[in-house]
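Let's look at chain A:
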Amino acid sequence: MTDPARTGASGRLDARIPAGPIAQKWERRRFEMKLVNPSNRRRYTIIVVGTGLAGGAGAASLGELGYNVKCFSYHDSPRRAHSIAAQGGINAAKNYRNDGDSVWRLFYDTVKGGDFRAREANVYRLAELSVNIIDQCVAQGVPFAREYGGLLDTRSFGGAQVSRTFYARGQTGQQLLLGAYQALQRQIAAGTVTMYPRTEMLDLVVVDGRARGIITRDLVTGAIEAHVGDAVVLATGGYGNVYYLSTNAKASNATAIWRAHRRGALFANPCYTQIHPTCIPVTGEYQSKLTLMSESLRNDGRVWVPKKAGDTRPPAQIPPEERDYYLERKYPSFGNLAPRDIASRAAKEVCDQGRGVGPGGRGVYLDFSDAIQRLGEATIRERYGNLFEMYERITGENAYRAPMRIYPAVHYTMGGLWVDYQLMSTIPGLFVGGEANFSDHGANRLGASALMQGLADGYFILPATVPDYLAQHPLDALDASHPAFAAARREVEDGVRRLLGVRGGRSVDAFHRDLGRIMWELCGMARNDAGLRKALGEIPALREDFWRNVRVLESGEELNQSLEKAGRVADFLELAELIVIDALHRTESCGGHFREESQTPDGEALRDDANFCYVAAWEYTGTPAQPRLHKEPLVFENVPLATRSYK
Partner candidate 1 sequence: MNLTLRVWRQKSPRDAGRFVTYEATNINAHMSFLEMLDVVNEGLIARGEAPIAFEHDCREGICGSCGFMINGVAHGPRRGTTVCQLHMRMFRDGDVLTLEPWRAAAFPVLKDLIVDRSALDRLIQAGGYITAPTGSAPEANSIPVPKPDADLAFDAATCIGCGACVAACPNASAMLFLSAKAAHLNLLPQGRPERPDRVRRMLAAHDREGFGNCTNHRECEAACPKEISFLFIPRLNRDWVATGLRARRAAPAPSVA
Partner candidate 2 sequence: MNGTAVVRASALLAFWDTTVGKKVVMAVTGFVLVGFVIAHMAGNLKVFAGEEKYNAYAAWLREAGSPAFGHEQLLWLARIVLLAAVVLHLVAAWQLTRRSWAARPIAYARKAALRTTYAARTMRWGGVILLLFVIYHLLHFTFGAVGYAPGQFKPLSVYRNVVYGFSVWYVSAFYIVAMGALGLHLYHGVWSMFQTLGLTGASAERLWRRVAIVVAVGVVAGNVSMPIAVLAGWLR
């Protein structure tokens, strides 16, 4: 189903990267792109699925340009998109601190941070646009932190050596999303955007090889509907919940991109998952999600575990010489600020050695006692008060007295649908933005750069590239009666009926938990050949059991949360297999993907540029077990390939 012109027999993918020096590529492409006459825009219908930073900003901006936008979200309000949960901040190369930051440095840090598995041209454009994002958000009234002089404040985040992170207390994501949401509401009032809340996309409709619409289910009435458009934008977020327990919102899922994948969109680097080092550890079976403690805590907290295994003394009774401040020991120059993937793996390592703390031994201490002695409790309270409060709320423990207990948790998925420089997938007319695409973070995302990417895609890139596509490809008018729509609609209806028809004995959550356990144990922070092969046995078995044994009560003609979950878990059960296949095929270690077979003598990730310097884009062939691999070679002309060392 993928357009042969764009994925040759060799499987080579054309990323359509503009020619010329990297700093001029975006400028040049903007000029190359075709425009749509303002008076004609209203005649084009653009379907945007998702109202997070990418979707919300995109739908609002496209509506503003005069296109007829139909915007979808399974949430009750666009404002609930998972972007709301982002805490830390958003990067931008404003260099307000005069500390040597620049577009080039942000570009360089992001490519290096991504462990040289991202596309240079995209990353440069991202860095370039970062400055416009801040301007746009401030104009909308996003209340970023400010200095006493009234100018914007910034901080250093996630181990960056420059202070380029803009933030809004501990809720940057909420404030940025409200900015986009309000812009979207403005367009809804103006009539350019039609909003469909509580409406879930369940399939993509492709006509003559082009994306022409979607099939949706009204989550309140259960009505299945077809929506026709001239282009479809997916901004549906990440799929971290394939692990069941993650920092993602409960409803975050892969259904939209997975159904698009089944319709022919290639899925890139599915195995690149980011495990965040500072989350609140699991307390029991009933655990429903994991809570992130902002990375900023690592600026003042010291991470340690007891030196000897099985030491169950309360932390206060463990003398300094019997503590192992392992990050400071292993990474003297970065210490507690070592990048996420590295800090997470280190935590797993010490816990595997039986030196973990807290119930279940799956935790490490994040200790503020030194900082409190040095700066006083008042300062710490002022810096992290809300986070300490959140910790107390959840654990009932006072982190001013005893150290926090933290453990890594699945946080972000760098993989996603493959897109070219225009953010168009391998299905012409299907665009993908935000966490749902694979684009800019390579094998590991730096802190505060996902918000940046979501907004760059939404405010600036999609509103330029989607119209270019519309201008270049006149499409013949069609309506929902077209056979392709009728067929897709029938498939969706059958899918719903099938789920309700199983009438098995186990709840959807039970299956989701099992899947999560398999993925976390066999395809989590560290992966190896044997484990991955084991997973490849267990996942299809679980999938079969799901279809024989899942219990979904009530009907399809009403608000039915079990039914919603069931559809999503069914897709996770297929995606999981692809993730494992990708992880198995990539025998190198890079960023968030650590293959135990590929490490340096002292246990650091060992990249294999000779064999794996490419994007792995998988094509769906009809059976989840046999996806076809396409490779997009990565060339580094501006940032020389180097080993990423934080020692």
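A quick word on the picks: all candidates are chains of the complex that A comes from, given by their letters.
The working rule: a contact is a pair of C-beta atoms (placed from the backbone, for glycine too) under 8 Å apart; a residue touches a chain by one contact, two chains touch by 3 or more; residues count from 1.
Not measured: the values here are computed from a predicted model.
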Quiz item: Pick from 1 or 2: which one touches chain A in this complex?
Solution: 1
Quiz item: Where on chain A does candidate 1 make contact in their complex?
Solution: 57, 60-61, 64, 75-80, 82, 84-85, 94, 96, 132, 134-141, 143, 146-152, 168-169, 171, 173-175, 178, 181-183, 185-186, 188-191, 195, 197, 220, 249-251, 283-284, 286-289, 291-292, 390, 393-396, 459-460, 463, 507, 509-510, 551, 553-554, 558-559, 561-562
